[in-house]
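Working notes for the structure below.
Excluded from the complex is one protein chain; the other protein chains are retained at their positions.
This part shows subunit A:
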Amino acid sequence: MEAALTPDFLTLPAAPAPLTQLRRTLSADALKLRRTAALRLTLLSGLFPVLIAFLIFFFKGDIIMKAGGSPWPRFIMAAWQTAGTLLLPLFVVLLTSLVVNVETKATAWKHLYAQPVGRGAVFGSKLLLILALNAVALLLFVALLLGAGFLLAAVRPKLGFQLHAVPLTPVLWMLGRTYVATLGLLAVQYIVSLLWRSFVVPVGVGMGAVVATIALLSWEHIDKIPYAAPLGTSASLKMTKAGVLETAHELAKHEWYSLGWFAGALLLGYLVLYRRNVTN
């Protein structure tokens, strides 16, 4: 049955619009997240720093609060500095590597690029997914942190959490600025994960970079290094002599650098990846 090439064979099928491609890829990527370590990490990562701050206040709160005043600033600072120094950059490193590794482990890049969605959609969808997971993790951290404060109000009323208002404005500013501070290293890690397509390389590079920045904290150009940005933002959280939590209501210099890294790494990485042959 040698079918002749009918005219409808020759009409070029319409390619889905770029936004449709992105929406479809995003919907598929969200499904693939089920039961992954990336998802568990996102949901649980905020717990650790909050738990540490909670335990400190639960057992030693009376010593810390000897001078009186609102316990909220000290409590929030304790948790935020635990999170921002080391945990948050490591979380971003792990998260990007794990999300990209979902495809690598399944040898699915060749499959993905053979589907009728452009490389831009594949690139953009995973990036949006990581950005969303990163935001969810930070929001969960803040929610858990405030929840732990209210729990302390109930189980340790002597500390006075119930007597003082939650300093919501500085917390929300910190939330936004911390998110911006993670973007630079997130983009760099995303590109490294896509270029090497292994789990070990991006995690190794990321952990090495995080540890190196901690060793280089006194360097005059440390604010230009994206891996140090979350730490810089955490350190900007201050308490005034009157016991009020304070943080700048604008982006600090290192946060602008983080945004610069974000834009630069994504642009450069996409240009390299766009033309690359898919061999695995």
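By definition in this document, contacts are C-beta pairs under 8 Å (C-beta built on N, C-alpha and C of every residue); 3 or more make two chains touch, one makes a residue touch a chain; residues count from 1.
One rule holds in what follows: contacts and distances are computed from a predicted model.
Its record in UniProt calls the unshown chain "ATP-binding cassette domain-containing protein", which is the match among "Spore germination protein YndE", "Tricarboxylic transport membrane protein", "ATP-binding cassette domain-containing protein" or "Thiol-disulfide isomerase/thioredoxin".
Residue A:A108 is the one among A:A108, A:L139, A:L163 or A:L271 that touches the chain missing from this view. Residue-wise, the contact with the chain that is not shown comes from A:A28, picked out of A:A28, A:L41, A:I222 or A:A235.
Listed here are the subunit A residues that touch the chain not shown: 1-5, 9-10, 12-16, 20-21, 24-25, 27-28, 31-32, 34-36, 102, 105-118, 275, 277-279.
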